[in-house]
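Let me begin by handing over the structure; questions about it come next.
Note that one protein chain of the assembly has been removed; the remaining protein chains are unaltered in position.
As written, the chain order gives the labels A, B, C and D, with residue 1 at the start of each chain.
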Amino acid sequence: MNQPVNSADIHKSIVQEQANQDRKKMMLNGVLLLILLAAPFVIYPVFLMKILCFALFAVAFNLLFGFTGLLSFGHAAFLATGGYTTGYLLSNYSGLTTEMGIIAGTLAATVLGTGFALLSIRRQGIYFAMVTLALAQLVFFFFVQSEFTGGEDGMHGIPRGELLGFINLEDNLNMYYFVLAVFIACYLLVQRIVSSPYGQVLKAIKQNEPRAVSLGYNVDRYKVLAFVISAALAGLAGSMKSVVFQLASLNDAHWHMSGEVILMTLVGGMGTLLGPVVGATFVVNIEYNLSQGPLRDWVDPILGGIFVITVLAFRSGIVGEIQKFVKKNLG
Amino acid sequence: MSEQYVLETRNLVKEFKGFVAVDDVNLKVQKGHIHALIGPNGAGKTTVFNLLTKFLIPTRGQILFKDQDITTMKSAAIARQGIVRSFQISAVFPHMTALENIRVALQTFEGTSFSFWKSGNSLHKLNQRCMELLDAVGLAEFANTTTVELAYGRKRALELATTLAMEPEILLLDEPTQGMGSEDVDRVVELVRKAAAGRTVLMVEHNLSVVSKLCDRITVLAQGAVLTEGDYASVSADPRVREVYMGSDGSGERGTTADSEQSEAAQ
Amino acid sequence: MSMIFGVPVAVLSGQLLIGIINGAFYALLSLGLAVIFGLLKIINFAHGAMYMLGAMTTVLMFDYLGVNYWVALLLAPLLVGAFGVVIEYFLLRRIAGQDHIYSLLLTFGVALIITGVLVNWFGVSGLRYTMPDMFKGGVNLGFMFMPYYRAWVIVAALVVCFGTWFVIEKTKLGAYLRAGTEDSQLMQGFGINVPLLISLTYGFGVALAAFAGVLAAPIYSVTPVMGSATLITVFAVVVIGGMGSIGGAIITGILMGVIEGLTKTFYPPASSAVIFLVMVLVLMFRPSGLFGKEA
Amino acid sequence: MTSKSDREYEQLRLSGLHAFYGESHILHGIDMVVHRGELVTLLGRNGAGRSTTLKAIMNMVGRRTGSIMINGEETMSCAPHHIARLGVGYCPEHRGIFSSLSVQENLTLPPVVRSGGMSLEEIYNMFPNLYERRFSQGTKLSGGEQQMLAMARILRTGANMLLLDEITEGLAPVIVEKLGEVLIALKNKGLTIVLVEQNFHFAAPLADRHYVVEHGQIVEEISANELSSKQSVLDRYLGV
Partner (left out) sequence: AISNDTVKIGYLADMSGTYRDLAGPNGLKALEMAIADFGGQVNGAKIEVVSADDRNSPDTSSSTVRRWVENEDVDLVAGMVASSVSIAVSKILEENDRLGIISGSAASSITNEHCTPNHIHYVYDTYPLANGTASAVVKEGGKTWYMLTADYAFGHALEGDVTRVVEANGGEVIGTVRHPFPTQDFSSFILQAQASGADVIGLANAGADTTNAITTASEFGVTQSGQTLAALLLFLTDVHALGAETAQGIQLTTGWYWDMNDETREWSDRFMEETGVRPTMVHAGIYSSTMQYLNAVKATGSDDAQTVRKQMMDTPINDMFAKNGKIRVDGRMVHDMYLAEVKTPAESTNEWDLYKILRTIPAEESYRPLSESKCKLVNN
């Protein structure tokens, strides 16, 4: 029964397999890049930028949810913090260049994320989700009552300004390529994180936490790092969004936004790299197109229906289901 | 003088809401020994393990590792010190391949576990060692199999290999042969023997044939307290041990060839 | 008049009493959530919608069928409970055994659908419901005017809460329920019709929400969106009590009502934040809530 | 001892039983018969499909084809709770102790399906550990105590056919010995028992017949009196 197994062969096949996958990933990335580069000539750039911002938000969320197994129900807090901080700085300090404002917004979200992480990371499962929700609610109440956010009026007329002091972002195309560059950098970063040695540990923690502890991993620290990276990227998404739309509003801080990013991730396929991107594209499109069509008054019930159908029938999401199909029929 | 004892407990007590599960246990595990902890069900063996690895906090008492007090250290820190346990109930990473399971353990020594910017390919250099370990437990052919798909017994073997990958100074094994067929039991016995070379093993085991084959020293727990201690011969001769643990025929051994012949003869 | 921190004692007593009344209300709502989570491991984000349905049904039954308050008190929970059974049977059952969060997302979706449809049918300004005559007015307690209806709310809520607690913690049926949710397959293997038990439990949990809805109809603005704001707060209450702890939900409900009431007196702007603040603090020191069992 | 007519009464008959977990095909046509009052074991290596056979009888696997007759009644389309009502008691591989119930609640949980089960007192006499810890939370018991509880639990229900999966796992030899006595007593009371066992030493003296399972099929049937003559066959299958 036990045929001799040549371990060198297995090693080689693993390396081979990895290289194959990397190549496939590269090709896929290349195709996507081409599409995204050409897109603004076909589709309205501001709308594309909206998709990219939400895609980045969902990618950030998925790093925590899909790859670490932590369901944060408070990610809206980071989106909003990024947006408000950047908006406030760019509106009030004309000396700042746009990227400085964005970096500051990202940093603010990172700091907040660190706070959230330290308070919540020891909680398990649903308690974790609820603590993050509670913290995000506190942040929301803070934003509602603060004068600088403009309360429910929102913050308006945020200047797009100039990138590095000389690229005019008032121009939609310039702005688009800037957003695209940021998005791609973040996407690649997450791709790298997931397959890195650190990513392996996250995977292990997600699958069996007590075992990871017994192997000597201080799991809390790994989770905190994942949380902080995720919060930073979510904040970056919020900062970019406030610059793109030149406004920041309470909607970004509301718990429904935290729910929406879950929907995006789930619809696209949680735990897959491309899933959140596809999911964000899908949800943003649905919401945008439905809100103008004949089904205008029925957007919420339709979104609800998508939730229900996804959970019942496509639990692995669009990308997940495609991967399964490919594996079954071609692999 | 306690140089030769790597692991020592002093007056260790664990109470659960008034119920004393571990009662004033003084355990001394000698360096290089394979030390067995046996005793009837509910004697407190698993609880002692849980105390040693900080999955539970002692009510009273001290735990020393190489003369250093580790009573207040955290689980992960203890594992990094070299005290590694394997679980009574199978513990693996279900959606990773067998090889990846072991690689995660080996990664602990790489110091790159927080390097989120590094390529995953940097882990390939560990594959060789993974294969050796898998081979040792007879799982080489399953290297690329996702762990959920492995049968229960193989999962346990994998778990053991993972534990060994940690190169522990002390290995804590909680019923390593539980749920295994005789074929696997023999393999695990060999494996533990191999693994024990150069390190210390503390194990809980109900399969006395395994204990008799492997162990240098045996501590018998009953109702949370140490009943007796000694080598296999002296312990198994103790009438108290026979009464509370081994039962009338005193063998308590499981389906090895020798035993089944014996039992046939009995018929 | 004597004062405590600048607040007259009479006012304070009034606020305490109001806090207890609201607490009883929270207790009733969080009890339903706790029953559903504790027994079925379903995180019921449709709970707010079910509460709303209870209130809406009461109003609509009155408007169209002339059904009075007392009948509604019985009928609305029954109807909504039956609707819950339908949801369990056709939707939730299909994700049994999956991670909790799927139930959260599914019920969130269901809530969006129910709310959205009703908004389109009935608008959002609210439906009118007049207080039953026998509850009109109130009694002057000296330190406050106590409407009769509030007194009734506290009695009704407490009776229902205690009854539920008793059945679940102290009876055989309760034991079946608790066990069935841990390993329903095995329970079935023992000869118990677990799927039926689960449907009925979910139905019962949402019926509790609907009961709260009926109690709310005369005193709060009845609109299709009335549940969504309440939902998050009630969730916080359940989490503080310890998800799934039946007694915990009841006690914490009352406690939070009082804490919220005191905040409304001493520092009103924080009164909706205070529950979340308490939740963060509690979970920092007791990871499974005040009365939750350690995982 | 059981009478002649009972011996011929088919308590359980599996024919061409296939079972699947999602995509994976685990049982490939199991055929076996158990008569009333018999104690039959299923032997085999890890992963052979013995536990799956028991689960398939209880309708607890994904998808099944073939036929399962209990007491002469076809049960392929029965829900699990129906099967239990036919007098089948199932003790699962991983114990299934309920953490939300106390030990005593766990014990009294399964409804009595027939008269003639053991009383609580008899059970506590047999397993004094359980008596001592009867008010603790079920899963706070030690591994072995949980195993006892799982076994004891179905003895109360009065089931007349027991499906037992690895009941000696993790038990101290004294207890194993006691369990052996229990099984013999049960057999003497006329119960039918299907035993999945790793511990051949335990099973051999108890069983009337042994089925050897490999790759989801019955590959050998050995009756107690053939045991010595077929020892080598058995050793080969079990990989000893």
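One rule holds in what follows: a contact is a pair of C-beta atoms (placed from the backbone, for glycine too) under 8 Å apart; a residue touches a chain by one contact, two chains touch by 3 or more.
Just so we're clear, the structure is a prediction, and the values are computed from it rather than from any experiment.
Listed by label, the shown chains that the missing chain touches in the whole complex are A, C.
For the chain missing from the display, the contacting residue among C:Gly81, C:Gly109 or C:Gly261 is C:Gly261, taking the whole complex into account. Looking at chain A, the residues touching the absent chain are 44, 46-47, 50, 141, 144-145, 147, 150-154, 156-157, 241, 245-247, 249-251, 287-288, 291-292, 296-300.
Against the chain not shown here, chain C presents residues 8, 10-11, 14-15, 18-19, 21-22, 25, 116, 119-120, 123-128, 130-131, 137-138, 144-145, 147, 149-150, 219-221, 223, 225-226, 229-230, 261, 264-265, 268-273.
Here is the rule we go by: only the chains that are shown with their structure count from here on.
Listing every chain that touches chain A and chain D alike gives B, C. Per-chain Cα centroids separate chain B from chain D by 29 Å.
We define each chain's centre as the mean of its Cα atoms; on that basis chain B and chain C are separated by 48 Å.
In this structure, the chains touch in the following pairs: A-B, A-C, B-D, C-D.
Here chain D touches chain C in the complex through residues 58, 60, 79-85, 90, 92, 96, 98-101, 105-106, 109-111, 113, 137, 154, 157, going by the rule given at the top. Those residues of chain B that touch chain D in the shared complex are 16, 19, 39-47, 88-89, 149-154, 175, 178-184, 206, 208, 243-249, 251-257, 259-260, 262-264, 266-267. Taken in their complex, chain C has these residues touching chain D: 175-176, 178-179, 181-183, 185-195, 293.
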